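Only one structure is covered here, and it is reproduced in the block below.
Every protein chain but one is kept in place in this view of the complex.
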């Protein structure tokens, strides 16, 4: 997911009886479906976990601008160019909303950037894969945004108010992202054989990384259990992955594409698809920095930040000068 | 390293006759630029809307609703500002 394998600092999930009064009252409010707001008491672990999760989510939006941004200058029509630009711009906006939500927890945007640039903070593994053809842009909208939506829709009900509200805004704006991707692919598969081949190639490359977005099975993970108890995670990774496969396979069929999984088949009994296991070794490698584009992605972000320092400083300096001038003029007038 | 642009809270009047509503926050070097940025970030430049911005640090908030020993206002902690995103009407109560 956009936030993968977020740690909670919990050794195990404790029951209400084991909690101190503060924490117990907090947990009861969460259990009752109440929202936790910035000024209210919260366990330090909850706060830290949220900072990790929200900042990872924000970083994913920002880094996620890059693979698609690659193709803005090469989009095949003026309309596709405008749609893609608007979408990548939305990602910047979503990053901004999420950074602001994290800032309510006592960390600054600059600190979060620092963690990203130093490699301390992670972002979603998916954005370390390259966009090689125009069909990849459609595939990202269809698969990657499709997978993200699976996760983001339930996050609108997350226990932390600012995060939940950011997700509401994001989900509302994002509704067109998946559709535009699918629409671009639908157009291409009806086109020339070369275009259709391009779409199949994109599905072949993006299918497994998309399934990996949900992260490895977390049924046995204490972090996952703790996050669920805090209602900052609503579904298990396997649950969401299953839902994604079940939703996507018929869409692939509609497009006349073959999902690159020989083990994929409908299981009448469970009312869902059986499917193969992603290559988790690849996943852990990508997370560890060995993905095809990790270095490029991080370098691009670091470069944007360091190249822009003079700009940010220049505007700060001007704002200070202007404030001083206003103050001086006021004194002179008195 | 230089200092970060301050944080601003953004309030927008979406239609005539309505109150300004808090829609989110952003960073900007001063108030004028915060208004410009708010137009670009939060309205996608719809015309006819009115925007207020206020430095987050200038907001005085009431203490949290649940008072008493279980909810000591933790002033030593961290919280820089309250961020409230607008909830679209169709979403209903949250």
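Chains: A and B, in written order; residue numbering restarts at 1 for each.
Rule of thumb we're sticking to: a contact is a pair of C-beta atoms (placed from the backbone, for glycine too) under 8 Å apart; a residue touches a chain by one contact, two chains touch by 3 or more.
Convention: contacts and distances are computed from a predicted model.
Within the choices "Phenylacetate-CoA oxygenase subunit PaaC", "dihydrouracil dehydrogenase (NAD(+))", "ATP synthase subunit b" or "ABC-2 type transport system permease protein", the name that UniProt assigns to the complex's undisplayed chain is "Phenylacetate-CoA oxygenase subunit PaaC".
The chain not displayed touches chain A at residues 62, 65-66, 69, 72-82, 85-86, 88-89, 92-93, 95-96, 99, 134, 184, 187-188, 191-192, 194-195, 300, 303-305, 307-319, 321. Considering the complete assembly, chain B touches the hidden chain via residues 5, 26-29, 32-33, 36-37, 39-41, 44-45, 47.
What we mean here is this: only the chains that are shown with their structure count from here on.
Between the Cα centres of chain A and chain B there is a gap of 23 Å. By the touch criterion given at the top, residues 1-5, 7, 24-27, 29-30, 33, 41, 61, 63-64, 66, 69-74, 77-88, 91, 94 of chain B touch chain A in their complex. Partner chain B is touched in their complex by these residues of chain A: 21-22, 25, 35, 37-41, 47, 93, 96-97, 100-101, 103-110, 156, 161-162, 164-166, 168-169, 172, 309, 312-313, 315-316, 318-319, 322-323.
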